[in-house]
Every structure is written in C-alpha cells, then in structure tokens.
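Note sheet for the following structure.
A single protein chain has been removed from this complex, and every other one stays in its place.
Right, chain A next:
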Amino acid sequence: MATVTATAPRTALPGFLRSRATAKLLTLAAVAALLAPLLNARWGSGSWPHALTVDLSKPLASASDWVIDNRDSHPLFLYFFGYISNAVVLLVRAVYLTLLAAGWAGVTAFGALVAWRVAGVRLAAGTAAALLACGALGMWVPTMQTLALMVVAVLASVAVGALLGLAAGLSDRLDRALRPVLDTMQVLPAFAYLLPVVLVFGIGVPAAVLATVVYAAPPMARLTALGLRGADPEVLEAVESLGATRRQRLLTARIPLARKELLLGLNQTIMMALSMAVIASVIGAGGLGDRVYQALASVDVGAALAAGIPIVLLAVVLDRVTAAAGSGTGDAGTRHRTIGRPYALAVTLGVTVAVALATRLLGALEWPSGATLDIAEPVNRAVDWMTAHLYSGVPVVGGTADWAGHFTTWVLDPVRDGLQWLPWWSVLLVVAALSWLIGTWRTALTAVLAMAAIGVLGVWEPSLDTLSQVMAAVAVTLVLGFATGIAAARSDRVERALRPVLDVCQTMPQFVYLIPVVALFGVGRAPAVAAAVVYALPAVVRITTQGLRQVDQAALESARSLGATGRQQLWQVQIPLARRALLLAVNQGVVLVLAVVIIGGLVGGGALGYDVAFGLAQGDLATGLVAGAAIVCLGLMLDRVTQPTRRSAKKGA
C-alpha cells in the first residue's frame, strides 16, 4: 500500500497535522480492536466471506434476455431509446455525408481556415498538414468516419455537460448532488462504460456515440459549473445594479465571464472523446479505431500505427486549436476587431465550398489512391528487429522476457498473494487508514464502502489481483515519472526534448501499445503493467515538472542565498513546496494506470479486465457488468485513497 500513497510527501506534513494523523490512526486502531475479533469469529479471516456476497448472475441474465426479447416491441425502446438511436444515426450520417461531399481538399481548407481564425497562421498550417497526413497514410475515409462520430459525440457531450454545468452553477443543491457523481465519472476506466450501453443499443454507432458522451460530458459539466461560480462578484454586482434581470445577468455577464472555463471544458471533452474513439471500436464504432483494432488482430503493429497516427494528429490539432481559442492569444484577438464575425464565417464557408466544387469539377473528390505512404512495413521491420534482439539472451542485463519473468515472480506474485492472504477486514482497515490520513473521514468512508461493495459483488479475489497489478505499475510509474519530472524541471533542454514525446504518448490510443509489449514481455500480467506504465508516465512527468517549476521563486532564491546546494534546494525546498502537485501526480497516475491495467486483460492481465472483455465478447452481462461494477468501485477506492484535497478540474494534465 505504501506505493500508492507515496510516503515521501507525508514526512513533510507540518507538526500539528502529524499529531492529528496520530489521533486518526489511534481512533481507527481502537475501532479495529473492537470489530476485528467480532468479524473474525463470525466470518473467518481469509478471503471475503461467502455469506456476505450477493449473486447477481441470475437477475442480470434475465434482464439481458428481457432486453433482447423486447427490444423491437416494448414502448420504452420504440418511443424512447429508438428515437435517441435514430437521431444519432441521422446526425452522424449527415455529418459524414457533408464531409465526404466537401472532399479532402474542402475539409482541409475548412480546418485550416477555422484554425487560422481562432489560433493564428502557424496552427492553421499545422492543421492542414495534419489532415493531409491522414490522407497520405491512406486513412482518409476512416478519418472522416471518426470525425463524423466525434463531431456528434462532442456536440452532444457539450450540450449535456453545459446543461448539467448550468444547473450546478446556478443551484447550490444541484451542485452538491452532482459533484460527487461527476467526480466519480471522471475516474472511471472507459472500458467499464461499454457493456451497459451495448445491452440497450446493441453493437454499432449509436452505442459508441452514447458511451463516448457518458465518458466525455463530465469535464464540460464540471468546468461550466466552475466558470459560472467563479465569476467576479463585483462585475455581477455592477450588472445587477444596472437593473438586469436574472436571465440577462446569466446571458450577458456570467456566461461570457466563464468563457475561458467553457472553452477549457470543450478542450477536455474533445480529448476524452478522442481517447474513447478507439476503445469504442470494441462495440462497433467503425472508423480509425476499428482499423487499429483489426490491425492488432493480425498482429500488424505497423498498420495499427498507420491508423493510430491520424488519431494522434487529430488530438494534437484539436487540443492546440481549442486551447488557443481558450486563451484568446495574439493575432486572433486583433483580427476579431478588424474582421467582423459573420464576415469571417462567410469567407470560411465560401472558400470551403469553392474548394470543394473545384475538386469536384476536377474529379479529385476522393483522396488520390497513388498518393499514399506505406509506413506499415518499415515499422513492422523495426518492431521485429526489436523483439528479435531484445526478447532474451542479451548479455549481462538479460532480455526483456527475462525481466518480465523476474518482475512477475518477484514483484507481482508476492504482492498479489500478499493481498489475497490478508484477512478481508484488514484490507478494509488499511484502505480506511490511508484514505483518512490523506483526506477526510468522508473520503475514507467512500473508499471503505467501495472496497466492501467489491466483496459483496463476489469478485474479491480478481479485484485484489487487479489491485496488485495497479500497485506495481504505479510504483514503477512514480519512480520513473518523478525522476524524469525532476530532470525536466531542472533543465529547460530536457523539458523541450520531452514535450513532443509526452504529447504523442498521451494521445496514442492505448490499444496500440498492447502488441509491442506482448512481443517484448510475453503474455501475462507483466505486459499489462508495462503498457500501463507507458500510458501513465507522461501525465506524472508533466504534473511533477509543472509542480516543481511553480515553486515560489522567492523561496528558492532565499535558499540559494543561504548557500544551499542544488540537491539541497531540490529535496528541502522544491519537493516539500510542490507536495500538492506531487500528490496530484500520484492520483492521476493511479487513475490512468487502472484504465490501462483493465485493458491489459486483452494481453493476459487476467482478473477484472479479462472478465469485462469476456462479458463483451460473449454478451455475458452477468460476468461483464459485475466486473465493470467492481472496476468502478476499485477506481473510486483508489481515487479516494490518493486524493489529498479537492481535485483540480483537469484530467490527465
């Protein structure tokens, strides 16, 4: 458990806190001393007692049968879900046909013009280059399918998120009710959302869009509420004194004042929707995600990468453009005044239509089939070389497969067996102690209840297996992440060199990592852990670097003037002062690691991830939903255990 909490920052707690921590621990010890013998006598002290589980497989199986039998006749489906599904299909189709009608040149022109207007010339060039690269990789049509799906999903997420955010921003009661729900939704692995949506909507685009909306709407809601609540009271006062009605106040003052948060929300929503685009291919989303998924089925890393790169490009471009719109930087602001809004919009549309018509007349609406670049083969050759030379038998250090074997035998096995050996009530106790020490009694209660729910669902053992993988991966991630983050914080050159790598690692669909890690580490839990480390590392590095860099310069200066060496400055000033950022890094690391360890079920990670994959693959609601619920509980528990104070609004830095 020590790995999850990062003991280093705790030593930096001020004295009075430490004594309060002792008090908390003593209280818990007393409770434990009272309860443990009782629980022990009643239910024994091994794994979670069977008497305390609820078997949900029968009711879930019959619920699943009911849905399948009534899907084409029951009014609930005909008059409610049917319409939602129809609307999604219609909208996606409309967007897709528009994109196809605009052709590659039209879409590129439109994208570049929009980027130019909101973010300047450089990003416009970048956008055009990125879109053309998608075509050059031979992925134009899948890219448009993904884009169509994304447009609809993002619009729906923004609409839902903004409405919820508006409600939470205006009403305190709703805010209190929504906040824990949104907090929780943000820490859940995307994989856990898929099954319930598939059950109702079946495999296909509607299910994919809805799963994406559920996943991507929470940040919009949180940031909308945050923006509305953060409006400057003096401005509001002034507007009120001018006699504005409530409605006018909202529309003319509060919403415009929250513009920055709203655009940040849009940015976050787009990023999360894109990361879902690939996972949703498991339930029939089509497009780029499906290409990645199909390529991985034939162990074709090169082809998977060819489909993964457009996703990364889209993500980077959309991220930069929306971020620029949010900060309203540079020449975009000046042009605001020189060229009026409607005028610019008309020009953009006019140019797009002209370009589209021109290409149509030239008969070049579809991407020229000769102009594609085959990257699959060189990539595959590189991967083959790596696996051939690194897998085993490397002198002195041993091959990657040997490392994986040692890691499994010496780290994963002992941690898992240790966790499973612990009496069930002591696991709850440890969870309570950790979360109470770092957070409040509320977070502790949530964490303990979540852990207990896992036991009640009857998946105690696999959950602890997953937990052991998460702990091992988090430990590795933190060691590597803190080291890299410290290096980057101390040297500008390192940071500059790292930034593009981090960008790519973070936006690369998790699925693309899975096959290379198998080739390097074999099948089992080790590759799952490796993929999780690669995925979570960028966020941890980033938050660490930012945290260390934001340390008060005055404090550093005074330390320096006292003659502290570089090492002393780091250990005694920067790290203690950046404690909150480091804890946030731990928290983010845990959340991201969990998401990938679950997907690791697809490369032999077993445990809960395998159960979810099994449920999806076999349409077995009982196994899949129970495992999904356990993942939710595990995520909730891990988040609460590592959550120092109120979390920051951003996810994944």
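Structure notes:
To be clear about the criterion, a contact is a pair of C-beta atoms (placed from the backbone, for glycine too) under 8 Å apart; a residue touches a chain by one contact, two chains touch by 3 or more; residues count from 1.
Keep in mind that, in the parts below, contacts and distances are computed from a predicted model.
Missing from the rendering is one chain, named in UniProt as "Glycine/betaine-binding protein" (options: "FAD:protein FMN transferase", "Radical SAM protein", "Glycine/betaine-binding protein" or "Acyltransferase domain-containing protein"). Of the candidate positions A:L39, A:A253 or A:L602, contact with the hidden chain is made by A:L602.
Among A:T53, A:Q294 or A:Q568, the one in contact with the hidden chain is A:Q294. Remark: the omitted chain is touched by one listed residue; of A:G522, A:P538 or A:G635 this is A:G522.
Touch with the chain that is not drawn comes from one residue among A:G286, A:G481 or A:G589, which is A:G286. In the full complex, the hidden chain is touched by chain A at residues 68, 71-72, 75, 77-79, 81-93, 96-97, 100, 145, 148, 155-156, 158-159, 162, 198, 201-206, 255-256, 259, 262-263, 281, 283-284, 286, 290, 293-294, 296-300, 302-303, 325, 376-377, 380, 387-388, 391-392, 401, 404-406, 408-409, 413, 514-515, 518-519, 522-527, 600-606, 609-610, 613-614, 616-620.
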